[in-house]
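Everything on this sheet refers to the single structure shown next.
Shown here: the complex without one of its protein chains, the others still in place.
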Amino acid sequence: MQRTLGIRMALFFSFIKDGLKSATAGTWRYHLWMGALSILMIAGMLAYSQQLRFGLSVTGMNDHVSWGLYISNFTFLVGLAAAAVMVVLPAYVIKDLDFSQAVLIGEGVAVAALCMCLAFVVADMGGPTRLWHMLPFVGYFNWPSSMLTWDVIVLNGYLGLNLCIPLYILLCKYKGTKPNKKYYLPFIFLSIGWALAIHLVTAFLYAGLPARPFWNNALLGPRFLASAFAGGPAFIIVVLVLIRSRLNYKIDDETINKLALIITVAAQVNLVMLGSELFKEFYQQTHHSISAQYLFFGLNGKTALVPWIWGSIGTNVLCTILLSIHPIRTNTKLLVPIAIVLFLAIWVDKGLGLIIPGFIPSPLGELVEYTPTWVESTVTAGIWAMGFFILTVLIKVALPIEKGYLRFRAAPSAK
Amino acid sequence: MAIKFYQITLSSLFVGTSILWASGKDSTLTQKIREHSNKVQVDFETNDRAAFTGETVDLQLGERGVKVAARIPHLEQYPCTNCHGAENRPTLTTNQDRRSHWQIEKTHPTPGDAECILCHQSNDDMGLHSLAGENIEFDHSYEICAQCHSGQFKDWKIGAHGKRLSGWAVERVIQNCTGCHNPHHPKFKQKQPAAHTIITPIRK
Partner (left out) sequence: MLQTLKKLFKKPAKEPSIPNNKFSLNVDRRRALKSLITGGVAGAALAKTSCSTGIDAKTAEVAALNWEEYFKGNYRVMSREERSETVERLEKLHQLKKGTNISVSSAEPVKDVLYGYAFNVSKCKGYMDCVKACVAENNQDRKTDMQYIRIFEVKNGDNVLEHGNSQIAHDVPVPGYHYMGTQCFQCENPPCVDVCPVGATWKEDDGIVVIDYDWCIGCRYCEAACPYWARRFNWSEPEVPAAELNENQHYLGNRPRKQGVMEKCTYCIQRTRTGQNPACVEACPTGARIFGNLLDPESEIRQVLAEKKVFRLKEDLGTEPKFWYFMD
């Protein structure tokens, strides 16, 4: 079917216009939600302006603990983005129809999570106005030497994939035509492998540093994947349940149950890996275990992270046990709170419980603890709000199209 | 399966580039030093401040030419005729408000004052002497220290002990023993450190 460029442009702009209309229309609860998120985002921007003016000295970071709340959140959110693959994979590869409803939402979560990742990285930079130095040809892109350059490639690539594939599918449905599998299926398969790549590369960022024995082990990459596939789908389940109840969008119980099963298996594998790590660190304690000692038991009276990690592991174990029990897992009323708690537990374990202890003690044995300041907390809250904002907008645009309400109405003369 | 193909391609790409990258790394440091050590002559424009501007003497008892900072320009109570008559025993010719020799704090070799003549001439010669009685000039007083401290002397000649007064690229001039050590009280004193370290940057 021949379509002129004019019609294609009209289609696209109409899509944007209708999407914006859909995103800005809703109940008072919707507006309250978006309003609260906007306030948080503005607060985050104000806090960030302090950081731009006075430098990163307004954060709790220092030469000893040089990465803090921002990079902790970044690490965790890459996992959340990668977890979208757990929804995409069954839908397209195993062709499990139960998942096809959840696919677009999973990809929406991935996009929101990736935007948050990029925002956290920019927030953590000492010289954000110099980020163009990373551009190839114009700047100096130290690939393949630096793992950060690999991370830039895979994260932006994954963002591109997760924007373009749903965009194509939605545009087709918006037009009223069936999306052509020939166009998007190869990219779907690419995105599945890519999702594993983004999280492995992020793990390699840390695992490739012999200076930090807490991170420098072979299990870090697989552990990242396991915890991502436990925490990510947990978040997706909560989103799906919310959508099902609030937005009148049909999602089968089977979808939720299968996702819950994925979480359970991933959480069990995660615990096995955790057990393996604990054995290695504590069976015969060497100097290399000193960071693990700080995290789990404290060092020289410094015990800031001890309650956090034990709380995280305790709730993680509890949630995993509960999820392993079939009647509990299939009961949505119990599943949602368990999923939320598991999500938070993995956030602590992978964020604070991974990044901060890597710096304590310093390579020369000095012990300096880390406490985030109000600037860091506010910027973090603002970026999380931005993520939820993006997710809400994406869902608000995608679902009406999926349900068939939102369609392109071309001008009569164009036909 | 399509997934396997993509995963294999990506992983082999990753491994291949890593191997290529790793093979371009430098050889070990010792190899590098061994291979490039032929050149001794380093010829470039040096800073005026790199060179030592004081008086020097040539090291005796040494292998290749090493310059030692002269000591005599820095001696306060030298020559003896500054205060004493030229004849035999001391009669103060000037009313200098100087410490008398027996008031020098001496802990080396052992506390006490019988050992002054161990190093100093007891007759009307102005110089120092070795244990065997040979004269030693003040500028070459290291020869006295070398008698007992042969280990430190050996280290001092190669640079493992003592201090180099000139820059690395200019002619080597080393400090003589008494430049750092008071010969009568050679141990370094206790004092407050010149700087204070805070463990991590202070928050504004």
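Order of writing sets the labels: A and B. Residues in every chain begin at 1.
Everything below uses one rule, namely that a residue touches a chain if its C-beta (ideal position, glycine included) is under 8 Å from a C-beta of that chain, and two chains touch if they have at least 3 such contacts.
Everything numeric here is computed off the predicted structure, so don't read it as measured data.
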* Left-out chain, listing which of the shown chains it touches -> A, B
* Residue, one of A:His31, A:His133, A:Arg246 or A:His326, that touches the chain absent here -> A:His133
* Structure fact -> Touch rule applied to chain B and the missing chain gives residues 16-17, 20-21, 25-26, 28-29, 32-33, 36-37, 39-40, 42, 44-47, 49-50, 64, 151-152, 155, 158-164, 167-170, 172, 175, 180, 188, 190-199, 201-202, 204
* Asked: Please identify, in ascending order, the residues of chain A that touch the omitted chain?
  -> 54-57, 61-64, 66-67, 121, 124-131, 133-134, 137-149, 152, 205, 208-212, 287, 358-359, 361-366
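The criterion applied here is as follows: only the chains that are shown with their structure count from here on.
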* To do: Go ahead and note the Å separation of the Cα centroids belonging to chain A and chain B.
  => 60
* Footprint of chain B on chain A - complex, ascending -> 54, 57-58, 62-64, 93, 144-145, 186, 189-190, 192-193, 196-197, 366, 368
* **chain A-touching residues of chain B, taken from the complex the two chains share** => 2-3, 6-7, 10, 17-18, 21, 199-201, 203-204
